[in-house]
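The complex appears here without one of its protein chains, the remainder shown in place.
Take a look at chain A:
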């Protein structure tokens, strides 16, 4: 039940600063996905023989389960709080839930087999799927199709109940149906209309159906036969996914297309619900001229989940959620939020502000995006970067016609390589920032045709003068002679990245992957055999093969040019310190404190090692952390400790 408390706080999409949230945000923005996988003769049929190099062996059902298994592992990493379940339908066996509650009666939905209950997946769930995927023969009894024809109303109501119980207050609930039957009730009109009614129930419950239809070489899946009657789109969603073309279709068979990878990429493109960061935001194009937009966080640094506390003293391990309460110092009694006053350190004392003062100080007006003017994109310096950008997309919510105005602006910015500049207040009481408005063009995958990059505008935060740092002085530049630069040019030309782009999908975060790989092995009680896979490490052999020769030449020229330069210099008037020594020998220096990280510092503080350093070292450290370097040793240490505390 700590869940309830956590849930509304779970604004992982938002900034860490605690700011007022609007009422709608109280519904959990978490996502629950239920895979409903069809088990039937045709879905279990192995693919026809193929002459491709890696022939496919999985039947559509097998591919779907394999896909669910992979997606489950992926979601544990990317969306650790979201739920997932797997339901097989058309099976001979039936299972709904463990019969725990006898008074509810033994509810069961014939030929629906709930393989994984809708929940945040556990290690056991992953194991169970893994067992099936790794040994299809074992799973034979499970994957036996029923003699009875499929009963869609029954399947839909079963899904309804799974969502009603499993994820009642989830902001996003989706049912992924994977099937090859485009007209399950061609002959039974009553069942067909009953299915449409059950589908409406799901819609009213807030469950969205996503269809992943499978065509066979001799049969193309036709949505209009049945599924268009049960699939809804929210009119408020401005067309939503619908407008990005109904994608056909994973054909099973020997045309070289891998059903599994196709299914995974398609599901991946839909697996995350669009969570908007803000909606109905006023976008002021000019004075008194507004449209409305929604904002999305398309970039979000993924980090390993935080550590939790666990109690191992009882019969079963229990997670312990620390509950923090604000207490007053003198009587250790809880205090209410609005009693709290804020004080800032100032000249050795505290300067007080009431919560109303605080609020007033934070207020710079209502949330909104206001265009100040336009500049060519070339006027955006490379270094002007402080924070990730936010994607915005038009919405007709408050202003009808927003989409066409937005589109016109977008077209203009693309055509003339212009950027907008705007004053942006993201939320009530958040500090205004100045953003560049950059357009992005749609980019589709060459292989799957899926969207990689949406068309829209990005709010790109600009630094303020306060955010600029000075680099150290650079005495006397040493310019590269032309032949050296030429050689380096060849090296650069030899080492272009594939297609000349940086494609993020090619570079998973090695720390994150390793963290979860170890965690998974520990959770599933498996052995860790592999060494970490790190795709961010340069491909040394390729570098060697493609550019080794040129790098070698470059090194030679560099050596000669440096010698020549030195000769010239030493024959001159001044002889500068350090010149005559080999450049690479010079760097052996005792490690000062200047480079110590916050974490290392904390450790030093707890082990009381800080005091062992000299005042000079401590001063270096203070300077490096931007702290004052004045005062005696205890002062320095106190300041550093405070800094470490705050960082």
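One rule holds in what follows: a contact is a pair of C-beta atoms (placed from the backbone, for glycine too) under 8 Å apart; a residue touches a chain by one contact, two chains touch by 3 or more; residues count from 1.
Keep in mind that, in the parts below, contacts and distances are computed from a predicted model.
This complex has a chain not shown, and the name its UniProt record holds, of "ATP-dependent DNA helicase II subunit 2", "D-2-hydroxyglutarate dehydrogenase, mitochondrial", "Exoribonuclease phosphorolytic domain-containing protein" or "Ribosomal RNA-processing protein 43", is "ATP-dependent DNA helicase II subunit 2".
Of the options A:57, A:141 or A:411, the residue whose C-beta touches the omitted chain is A:411. In the complete complex, the hidden chain is touched by one of A:57, A:141 or A:485, namely A:485.
Only one residue from A:133, A:455 or A:605 touches the chain missing from this view: A:455.
Touch with the chain that is not drawn comes from one residue among A:93, A:130, A:144 or A:200, which is A:200.
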